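Yeah, one chain of the complex is gone here, protein chain that is, but the others are all in their spots.
Each chain carries a letter (A and B) given by its place in the written order, and its residues are counted from 1.
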Amino acid sequence: MSDQFLFIALPYVALISLVIGSILRFRINAFSYSSLSTQFLEDRWLAWASMPWHIGIIVILTGHLLAFSFPGVWTTLAAEPVFLITVEVVGALCAFLCLFGVLILLVRRFVDAKLQAVTNHLEIVVLLILLIQISSGLAVALLHRWGSSWAPGALGPYLHSILMLRPDAAYLSDMPPFVKMHIATAWVLLMLLPFTRLVHAMSLPFHYFFRAPQKVVWNSSRSEARFEQRLEKDTERRLFIKASVGLGASAVLLSLGTLDKFFKYFLKQDLSNEQEAHLLSEKLHRLKQSAQEREYELERMSKDDIFVAKLSDLSKTKGKYFIDYQMRPALAFRDENGLPILLSAKCTHLGCTVGQDLDEQGRVLCPCHISYFDIKTGSPSAGSPAKDPLPHIGWALQNEQGKTLLAQDAEGRREGSIEPGQLESSLLFIVKRFSGEAA
Amino acid sequence: MSERKTRFQRLTDFLSDRLPLHKLSFENMVTKKEVPVHGMSWAYYMGGLTLLFFLIQLVTGVFLLFYYQPTVSDAHASVEYITFFVNSGFLIRNLHTWSSSCMIFCLLVHVLTAFAMKGFARPREITWWSGSLLLILTFSFGFTGYLLPWHQIAVNATKVVLQSIEEVGRYLPGGFANLPTYIKELIQGEASVGQATLSRFYALHVVILPLIFFATLGLHLLSVQLHGISQGIDNPSKKTERFFPFFILKDFWLWGLAFLVVFILALCLPFESFYSYPLFEAFDSLGSTPDGIKPEWYFYFVYYPLEILPFWIVMLGMTFAGAGLFLTPSIFKHTSRKVLSIIASVAAAYLIIITFFGQAIYEAFKGVSG
Partner (left out) sequence: MKVVLSVLSLTMIFVTPALAHPEFQRHFKETSGRTINCAMCHVHPDGPEGLKTGQIGSLTPDQLNTLGLARQANKPGSVVKSPILNEFGNLIVETLGKDKIMELKQSPGSLPDALSKTSDLDGDGITDAEELKDGTNPLNSYDGSPVKLLKINFFRNWFDLFMIVLATGLGFYGLYNLLLWLSVKAGRKGQ
């Protein structure tokens, strides 16, 4: 029942009072359409109260208006955590500014004798309601967090229903008490607005921007100079405030929207089991690879001959990579007569590994700077950047019992002999005594 | 009394002229400093921009140290881990790459404009020399950093460069012929590019080069502030601007803009997508060399000539260019700024053409010869 009163009856009373009250006040006494300044009576407290209060309330009201005017856009934006945090932090800071300002405004009404002379009951009541409103808003912000995310969706339809003259308080029935209080107090404030100093919120001094410049004529040059000085000081102060606000806001946005990524970089990584497994297997694979390289190295240091391939597995057109005694890549082909051709695969130009495919002219290609090498002679073709031939590598053919049948050193000198029938089953080795450094 | 000064006196005179330490006060270096205003004034901002990118490099580089592992088996895996698994690791790494390129770009513009504006003239020789050293250090950063991800192009490109050093030996007379090989092995640390090379490059990139860079940068900035900014044009107008706070705030303004641009690039455009070699596998010492091995773009100015021209011509050219860089203050002592601008424009034109059209030129040459 109280909901019906607070959220259906009260809003309409407030809206009617707002519209009619404002019009009447303007018609009856247009000059009262502002608030009486008390700066003349008391200005030390006022500076500390009025500034924070106005800065805070302008930001907060703008936020409320934007959120309820464009709930769709707002909700999309608020889905971004960074935006949500920014809005909530800025909102809370402004609310504290307001609270601070309104408390001082209230206190100064009570303690300053000059002020009390012009203070009527309504001034006190308005300040008290504002205090309640700010406190309840802060309470909502602190107790029911992320209001900027849920409020437009939850309260927007209610406001819509009021404005469309199809009031429905059911939207608010589940709301926590502080939210209800905040809304009800808002209606009360709207209701009282035309009859209090708050009416100045409706007479924003936009014409200041467009009016013709006023010439101030001073009656003494001394006061003029003093005024000029003061004006300059004011400009200076205004510029300084603008600069600080700009830089400060920029710093806040940077740290929330950009530099937060740098912070995240150091957090523990959230990996799924699958990802961890993938990473581990990758790592293991690479460890195996380097273990294999070490094995090769050890093998080349300690063994007199090293198995390359079964001779029958070698191809005439596609070389097989292996590692020679100097741990450099090398290629093994098979000759037309069935014997192996072994040559270094380290390009004599700048040390790239040459490709394994033989072209029609019996050459392999180094892809780095396009050098062709004839595999029979090892020499580069004319015009290749490489000038020196790829050195051949000595080899030995053994039968399955490990007996060396035929061997050839790097210069092509052969020893031993092999029957054509034995070729297919023989095994190809590289031999330490034929490799340069062993000699 | 003899007019001739002793050698020691001449040295002290030289130094006190070049490093006027009596001007070493806050007032002289900051509050009283004026920056000339003229058509080339924009060039005064390039050094500051380079500094910004260096600072970005410093921060992101330290960040990368948290995850990078400089071993042959893990280097590539750890880079992949940073890129794909660490929160915003991709952003940090991409920022590091983009900003390195931006730094080199700004540095080149800075060098060319400083040259054209005769920023090396007496008494600013020390500024020029320290700047030249910074230029070389920056390129060394680029070269050593390129190897660290340990992928196919990186390792093979490094191999090619190191092998080129050995190549120099062919053109040296008898006793010196082995010197380049010796130097190569000193850098490489073992018979071919491997773990020792990676460790050396890592130490250079992360500790040694930064330390030298800091010292040189300190000297550079000190002498810049001691001498104030050079007039820059032959007939300077009287118009100047206070360095502090006006010039420096505009500098910050530009820094903000530069950071915005490099951040957007780092967030949206992976630098590696420009590499023609797309698969970024870890280096495989037993596999074949893939084609498309190329250094970073900022080495094109020496890479393409090496591809096209005979080796010794390029080496000779590089030696002259390097010597010319350090001897600039004495060679161009009496040259007018107009002539200097022409030389700088020619150098800039060369750099732009070879960087953008190097590949086309190379293909044209190879097409004719092959």
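One rule holds in what follows: a contact is a pair of C-beta atoms (placed from the backbone, for glycine too) under 8 Å apart; a residue touches a chain by one contact, two chains touch by 3 or more.
Because the structure is predicted, anything quoted here is derived from the model rather than measured.
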Report summary line: Full-complex touch with the removed chain, picking from B:L186, B:A215 or B:L269, is B:L269
Query raised in the report: Looking at the whole complex, which of A:A9, A:L24, A:V245 or A:L271 touches the chain that is not displayed?
Result: A:V245
Report task. Pick out which of A:D43, A:E232, A:D304 or A:E424 touches the chain that's been left out of the picture. Result -> A:E232
Query - Selected residue (touches chain absent from view) among A:G257, A:G362 or A:P391 - result: A:G257
Query raised in the report: Footprint of the hidden chain on chain A, which residues?
Result: 80, 82-83, 232, 235-236, 239-240, 242-251, 253-254, 256-258, 261, 285, 289, 318, 321, 356
Report task. Identify the residues of chain B touching the omitted chain, counting contacts across the whole complex. Result -> 83, 90, 242, 245-246, 249-250, 252-253, 256-257, 259-260, 263-264, 267-270, 272-274, 276-281, 284, 286-288, 290-292
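Simple rule for what comes next: only the chains that are shown with their structure count from here on.
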**Report entry** Chain centre separation in whole Å, for chain B relative to chain A (CA means)
**Finding:** 30
Requested in this report: Show which residues of chain A lie in contact with chain B when the two form their complex.
Outcome: 258, 261-262, 264-267, 269, 271, 275, 279, 282-283, 286-287, 289-290, 293, 321, 323, 326-329, 345, 349-356, 366-370, 383
Requested in this report: Please name which positions on chain B make contact with chain A in the complex.
Outcome: 59, 63, 66, 72-74, 76-77, 80-81, 85-89, 91-92, 156, 159-160, 162-164, 167, 191-192, 263, 282, 284-293, 307, 366, 369-370
